[in-house]
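Missing here is one protein chain; the remaining ones are kept as they sit in the complex.
Moving on, here comes chain A:
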Amino acid sequence: MNVSIPNILDQIIASIPLFKPELALIIGFIVCIFLALFLEKRWRNSTFIGCLVTLGFSLYHLAGQLSITAVGFSGMWLVDSWSTLARLIIGLSTVIIAIFIQQRHGKNNGDVYSILIAATLGMHVLSSTSHWLMAFIGIEIVSIASYILVGYFSQNKAQSEAAMKYVLFGSVCAAVMLYGLSLVYGLTGSLDFQSVEHLQGLMDAPEAVITLALLFVFAGIGFKLSFVPFHVWSPDVYQGAPTAITAFLSTIPKVGAIILFARLYASWSSTAFYFSELSTWFITIVAIVTMLVGNLAALRQQDVKRMMAYSSIGHTGLLLMAVFAYQDSSSYLLFYIVAYVIMNLATFIFIDQIEQQTGSTSLLSYAGLGKKMPILFTAFTLVAISLIGIPPTVGFVAKLMVFTSTFSVFQSSGDTGALLLLIVGALTSVISLFFYFKIPLYAFLRSSDQPITAKKQISILLIIAYILTVLVILFGIFPNWVML
């Protein structure tokens, strides 16, 4: 396969149209750095506007890719319905996060936006590749950007400690994953995990080495998805980071990582050899343990952000279940992702609004607030209902689809793992009822000792959160609006 340099160049130039959304992000990243350096002092919010314009361009080019299925850059860049829809979700939620940061940290925030764009770029890379080199670069871009975001506004001990824990744990996981990748590369001689040589190499390799290599690789992805046992960072980081950044961490990086994991699982689980069996068992056990640990640990949390961290670990377990169940159709997994992103963004905006009023994220401080902020807490309760998975909300439809599909897997294969997944999934949904309902319980039924004066204010963030709440209900009643 001796390809001449002009041929390679032609191929690269031909692939550039597929890369337009990311090119917009790269240009916007550089422009935002300069805006923050030179223009931010004279004209506040210029970087914020630059960031929104960049995301707008990126989304515009993405919309043009909706109907395209293509491969570019000699097989390293995949554009299909998965990647385009996932990137649209990522782009739209990044817009909300950018507004969130602008509203909450109005001063001295110039560089945050360029880092936010860089993180978006990393997620784009993650969600549209099947090549290990690109996947590793994507994971590292997202990780490094997230470390900076967590540490950027750190003003007290807890915030800087959160950033340190995140950076150390993340780097260790990345290093372990890199070692696993080097073993996989040595076994197969190919870095594209969908290619025939890759699967062939994995079939021929000895079992001990494969076990080691696969578990190491899953460690890196597991860190980004925060499934058990790589979840220990997330409660600390979620609690320590500013709420706007927590909203970012809990939603967007998971979208990219779950798409990568779904691609990986779809191509690795399709054979009848040892490594397929290992991946299937791994995903089943990890999904079960993740759901149990996330929901049980959330029961005894007194801090809302920490509780949401465990709740998002629990939802990761369900996402893994969705990956396990939908090996062919992408739309159900994407539906769960959309539901998860909408619910989490709304929840964190509500938490932030309450934090602005009371200065606390502790559940006890919510006592009696329901009468002071009735609309906010009604909407918050609706989102909590959706997080549990009670009709008529989007969370219910998403969970229902995951369960029915897992059940059909069980019926067709009689796999005990699928049955266990179903039982644990249903059980943990019931458990989650208890901790999500603490929020309305404290807000409406407990009365507080100290009187709180709720300031009447209507902010753009609150409007966004209410729109998201309406979407939670609307998509719950008309799920076919998002099904593509």
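To be clear about the criterion, a contact is a pair of C-beta atoms (placed from the backbone, for glycine too) under 8 Å apart; a residue touches a chain by one contact, two chains touch by 3 or more; residues count from 1.
As a working rule, contacts and distances are computed from a predicted model.
Remark: of the listed names "NADH-quinone oxidoreductase subunit K", "Cytochrome c556", "Branched-chain amino acid ABC transporter permease" or "Glycine--tRNA ligase beta subunit", the one matching the undisplayed chain in UniProt is "NADH-quinone oxidoreductase subunit K".
In the complete assembly, the contact with the undisplayed chain comes from A:Ile144, out of A:Leu121, A:Ile144 or A:Val293. From the options A:Val167, A:Leu199, A:Ile245 or A:Val286, the residue with contact to the chain not on display is A:Val167. Across A:Leu52, A:Ala98, A:Ile117 or A:Val176, the single residue that touches the chain missing here is A:Val176.
In the full complex, chain A touches the hidden chain at residues 1, 132-133, 136-137, 140, 143-144, 147-148, 151, 154, 156-158, 160-165, 167-168, 170-172, 174-176, 178-179, 181-183, 185-186, 189-191, 235-236, 239-240, 297, 301, 306.
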